[in-house]
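A single protein chain has been omitted; all remaining protein chains appear in their positions.
Just so it is clear, A, B and C label the chains in written order, and each chain counts residues from 1 on its own.
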Amino acid sequence: MRKMTTIIIEGRLTGFILLFSFMIIVALIVYRTRSTGKLPWLRRIAAIDAIEDAVGRAVEMGKPVICGFGRARSFDSATLAGLSTLSYVAEFTATMGADLIVPLGGGDMGTAGPVTVPIAEELVRTAYTSKGKEEDFKKVEMPYLSDESFCVSTSVVAMLQKLRPGAHVFIGQYYAETMFLAEVSRAVGAISIAGSSGVSGNVACLAVACDYIVIGEEVPAIGAYLSGDPTQRGSIFAQDIIKIITLILIFFGYIAFSFGNDFFSKLISL
Amino acid sequence: MSEERINTVARPIIYLATFLLIGIPLIYPVGLPIKVSQSTIDFYNQIESMPEGSVVIMNFNVETFGWDELESQLVSITKHLISRPVKVIYVSDMALGPAFIEKTLKMASPQIEKHNKEYGQDYVIAGYLAGESAVAAIASDFHKLISVDYYGHSIEGTFLDDVKDGSDIDLVISVDCFGGTSPYIRHFYLSFGTPILTGTLGGGVPSAINNVQVGQIKSYLGGIPGGAEFEYLSGFPGVGITSSDAMTIVHLMGIALIILGNIVLLSRKIGGRV
Amino acid sequence: MDVLVVIASILAVISTLTYYTTLSGWPNPFYSYAEYAYLGSVMGWSTVIALNYIIDRGVTPLTQGALTPLGGLILGILMWTRFSKKYGYIARIPISISVGIGLGLTLRTVIFSDFIQQIQRTIMPVWTGEPINSFNNLVTIVSMIATMLFFFFSIERKGPLKGIAEIGEYSIFIAFGTYFAANFMGRFGLLIGRINFLLAPDKMITSLTVSIILLILLILMKKTNTLEKFMPE
Partner (left out) sequence: MMSFIKSKGFSVALVFLTSSFMILTYFIDVPGATQISSDLMVWASLIMAFSMPLGIVNMISRYGNKVYTKKRNYGFSIMLLVLLAMTLASGIILGDTSSIYTFFMESFVWPLGATMYSILAFYMMSANFVAMRMRNWKAILLVLAGIFVLLTTMPAGSSIPGLTVIGDWLKNIHSVSVTRGVVIGTAISTIALGVRTMLGFETSALGISRGRESKE
């Protein structure tokens, strides 16, 4: 123990041990799921069933379905989850014959064009062809609304008010625009299923006005569930294991603390 | 009346009422009382406690959309810093931020003359810092990134000559509308224990409170109320105080609408059951 | 020079009010003007800031003999190969390096600021002799652990885990109320600032005239159903 503290810079030993053990746990588990292909069990998020009912209701009322995937400024877990949800919704609109509208654009001042737009088109096309509905794919509207993410949402709000869709699914990187996307979806009577990573004031606006909401860590989990991608599934499983270790650490902290000695807080700031 | 009817009728009325309830108290201020909260007092005392000649980084994490709310904080903090014997480095880690540094200093120019502060000796505008890596760079080796100021003039001969890295910075004040504080926590507080103060939009208050309780920042100012309180405390009244009446009235309208909305829900439920 | 300032304030009032026409819910050419003007001016403005940054932090130190920025400048120029079909892959070198540095900076510090220090603060005595303080500590600990257990996906929600996850969900929704109220105060700070701008003494007349003209035009175009005709495709 003595030797370790001279190599590692003073006060950073515990961070070093924790960071590297977490990184090794994630690396091993993700590597195992990728090589064996055996996907760990994952709880089904409630919003997934809601998507099916929402598209079904939209078809009954003969109304369109609008599905967006966020600002897509960077390919973080929220954007990946948004794209996986988009292909899942597209499969339903293909089988049930609802007309789908996918608002595109945004990114970081015009960088969405060359990056997310082709990916989104590709996902919807493969969803429709996998259901044998190539000719319906031509009816899918994927308008490029603006280079600025907030202006994309303003145009989506105008679209909501004009078309009064049956369902509005929007999971992904959403910030301030959550308020008027959620509020106007409720006002025009659309079933709204929404999610944005983190738990902040913007996500609170979704909780206030949406019918189904995907909160914080549930966003990458829903992406992993829908895409069935072994990397994401393995990563969610590894993160749960690290959370168990964290809770054990906290539990030991209390035991040490209630015995009066501050062994734990001394250890953790080594 | 169906849900949709209510929405289509209520919406324009609510928008107009919101506009009027803000506009009228701005033209004819009512002068409702402002009580300074403890977090603003701690914020003020932290600046007051800075010894003479200490170096302060003021970070404008301000986009165009954040200016209207953070103007009262930025102007009053800048004026208060100018009235203190401290040296200030003005930076911004948002592309549109540097324009607001100049706008704020122009508004504070009476104070600059009064305390005859000199550019280069008392304050320098270092301008834009591109991303978290730029913040980390000035923490690890200031002069490797910054050799000229925002106007392109060399910083030789200014007080920056004896600022080598993060350890020479005595206080960081980050007024942010898009998470501008965490890079300073990571690269200044963790490595050098630099005290940090955060000014934030209303929405950023809950995470600022957590940062205070965890000890990563000393205190915070929240939105226009925070700005108004600091204006009041530092003796530089400005747009914050005049907006406080409108903010109070708008809050009352918001609460009234929540209650009204639930009465409508209740009446429909009872109506439905009867 | 004050002619520019006068024109700028009139244009600013026009920009503000044309953007507010989106509140009518009808897509209209005035909103399109505001959006297109914003896109063009912001892209031009932020590009100038970026170019100045490259000159001030890259080229000038190089001329003064510092070697550090040389690598950054070369890698930065390589970013621009992203547009060529043939050499597009070269842009992956600067992207990989900047992603790698970003990852390194984040991972090495997030373990302290967002993990260890948060846990250190949570480990506090439940009973501190003083009833209110103890109740607060108990609520903080239970609610934090319940929040973490709500975000659990690999274990079936049965038995005790179901109960704690439910507490977590209710606790999160109470926090949503707090976040919503804080956000409410923030959003109105922005609107009050805008209305303050519109009703400023020197802009009051311009604001009134422009808003009346816009209102009349909007209603006229809505009635004659020509809103769509004047909008860009």
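Definition applied: a residue touches a chain if its C-beta (ideal position, glycine included) is under 8 Å from a C-beta of that chain, and two chains touch if they have at least 3 such contacts.
Remember, predicted model here, so these are calculated numbers, not experimental data.
S.K.: Mind giving the shown chains that are in contact with the missing chain?
M.R.: Looking at the entire complex, the absent chain's contacts are A, B, C.
S.K.: Which residue from B:L26, B:M58, B:I82 or B:L96 sits in contact with the chain not drawn here?
M.R.: Missing-chain contact among the listed residues: B:L96.
S.K.: Of C:L51, C:I155, C:I205 or C:L220, which sits in contact with the chain we cannot see?
M.R.: In the full complex, the listed residue that touches the missing chain is C:L51.
S.K.: Could you please point out the subunit C residues that touch the chain left off the display?
M.R.: 1, 4-5, 7-9, 11-13, 15-16, 19-20, 22-23, 29, 32-34, 36-54, 57-58, 68-69, 71-73, 75-77, 79-80, 82-83, 89-111, 114-115, 118-119, 121-122, 136, 139-141, 143-148, 151, 168-185, 187-188, 190-191, 193-194, 197, 230-233
S.K.: Hey, which subunit A residues sit against the chain that's not shown?
M.R.: The missing chain touches subunit A at positions 7-9, 12, 15-16, 19, 22-23, 26-27, 30-31, 34, 74-77, 80, 107-111, 113-115, 118-119, 122, 144, 147, 150-151, 154, 176-177, 179-180, 182-184, 186-187, 197-199, 204-205, 207-209, 216-217, 220, 231, 235, 238-239, 242-243, 246.
S.K.: Of the residues in subunit B, which ones touch the absent chain?
M.R.: Contact residues on subunit B toward the absent chain are 6-7, 10-11, 14-15, 18, 32-35, 37, 63-65, 67-68, 95-96, 98-99, 102, 129-131, 133-134, 136-137, 140-141, 144-145, 151, 202, 205-207, 209-210, 213-214, 222-225, 228, 244-245, 247-248, 250-255, 257-262, 265.
The working rule: only the chains that are shown with their structure count from here on.
S.K.: If every chain is a node and each touching pair gets an edge, what shape is that graph: line, ring, star, complete or other?
M.R.: Shape = complete; every chain linked to every other.
S.K.: Going by C-alpha centres, which chain is most central here?
M.R.: Smallest offset from the overall C-alpha mean is found for C.
S.K.: Would you identify the chain whose Cα-based centre sits farthest away from the centre of subunit B?
M.R.: A
S.K.: Hey, which pair has more contacts between C-betas, B-C or A-B?
M.R.: B-C
S.K.: What whole-number Å value describes the gap between the mean CA coordinates of subunit B and subunit C?
M.R.: 15
S.K.: Could you please state the distance in Å, as a whole number, between where the Cα atoms of subunit A are centred and where those of subunit B are centred?
M.R.: Measuring from centre to centre gives 30 Å for this pair.
S.K.: Please set out, as single numbers or ranges, the residues of subunit A touching at least two other chains.
M.R.: Answer for subunit A, listing residues that touch two or more other chains: 200-202.
S.K.: Among the residues of subunit B, pick out those that touch two or more other chains and give their numbers.
M.R.: 65, 202-203, 206, in rising order.
S.K.: Can you tell me which positions in subunit B touch subunit A when the two form their complex?
M.R.: It is residues 3-4, 7, 11, 65, 202-203, 206-207 of subunit B that touch subunit A.
S.K.: Taking the touch rule as given, give the residues of subunit C at its contact with subunit B in the complex, in rising order.
M.R.: So the residues of subunit C touching subunit B come out as 23, 42, 45-46, 49-50, 52-53, 55-57, 60-61, 64, 66, 68, 98, 101-102, 105-106, 109-110, 112-113, 117-118, 120-121, 175, 178-179, 182-197, 199.
S.K.: Mind listing the subunit C positions that touch subunit A in their complex?
M.R.: 22, 25-27, 31, 35, 38-39, 42-43, 46, 107-108, 111-112, 115-116, 119-120, 122-126, 145, 148-149, 151-157, 172-173, 175-177, 179-180, 182-183, 186-187
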